[in-house]
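A short worksheet on the structure shown next.
With one protein chain removed, the remaining protein chains of the complex are shown where they sit.
On to subunit A.
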């Protein structure tokens, strides 16, 4: 028993024979952690803490981008997409149901410590709105637009702004996948001239603007600007409801790590994409809602302990977003932890024989501190 290394299997047998709390927990019934209600509109407090299944075709249609990477890997391994219903999401559904679409759009800011489930809450809201038939403008991570950009072109529209063709074209492609129907119905309201020989007439469907942006990558950022502008102008009319979902909204008002050719730093408002998105997040339009998430994980020049809106947005961002509804996403409650643990057991994700015991569960809860991200990381190798 000294070091245990000498005879690992013998030592394990020794330990397991002294069974105090080594009894494996029986499999918990599926109803504890799973619900068969797959329409987010019907989720209520009784579904809280339970996982619901999103069919895989719907995942491809609604979330071409936006799901966290670890969740995408989980979807591939388990062959199903299960999202937990949690209280912040239910709160947001209640607010969205009772919005008055004649009033200016209300801004909701989801905040919380690292790894508590802000992006997943946002994805839940996006799923709810797309099921209700809203037009969803989902920007998966605004931080990707202010860092690691290989090509910065000078904008042809305004001389002092900079274009990002790659990021814009990627976003347009994903936007097209998720909102085909609306791109056919919404018509442009004025003529847009892209170059000497290319222009889009008035009254053409918005899909053509997107095609133009994808075909001519140089004009992709301007195409994004046109799309945002048209949607914002036509939303008050009431033919469709608009949801602007931005993940990592604190990127729009921070600093960038991009530099021009003469090595001078670029500030966010000099980027076309960020400039247009800032206009979108203003509350001077009606007929929808704006749901955003703060994120320290991809942020630039912010300490890792910062999670409150004032710390992450800075003075400029806070003043710009000012009348907003904050939604805090906490760590797992004991009920939610049980549910997550039961789900992992049922999907055979926790393979270690000790992970099935009470001791193992207590250890997982202690080590992760009921933080969803930590629990996911800990349960990975087990």
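The working rule: a residue touches a chain if its C-beta (ideal position, glycine included) is under 8 Å from a C-beta of that chain, and two chains touch if they have at least 3 such contacts; residues count from 1.
The rule we apply is simple: contacts and distances are computed from a predicted model.
The listed choices are "Small ribosomal subunit protein uS7m", "Proteasome subunit beta", "Exostosin-like 1" or "VPS26, retromer complex component B"; the UniProt protein name belonging to the chain that is not shown reads "Small ribosomal subunit protein uS7m". Note that of A:269, A:311 or A:363, the residue touching the chain absent from this view is A:363.
Within the full complex, the residue among A:55, A:195 or A:380 touching the omitted chain is A:380.
Summarising the interface, subunit A meets the missing chain with residues 1-5, 8-9, 11, 15, 18, 20, 73, 76-79, 348-349, 351-355, 357, 359-360, 363, 380-382.
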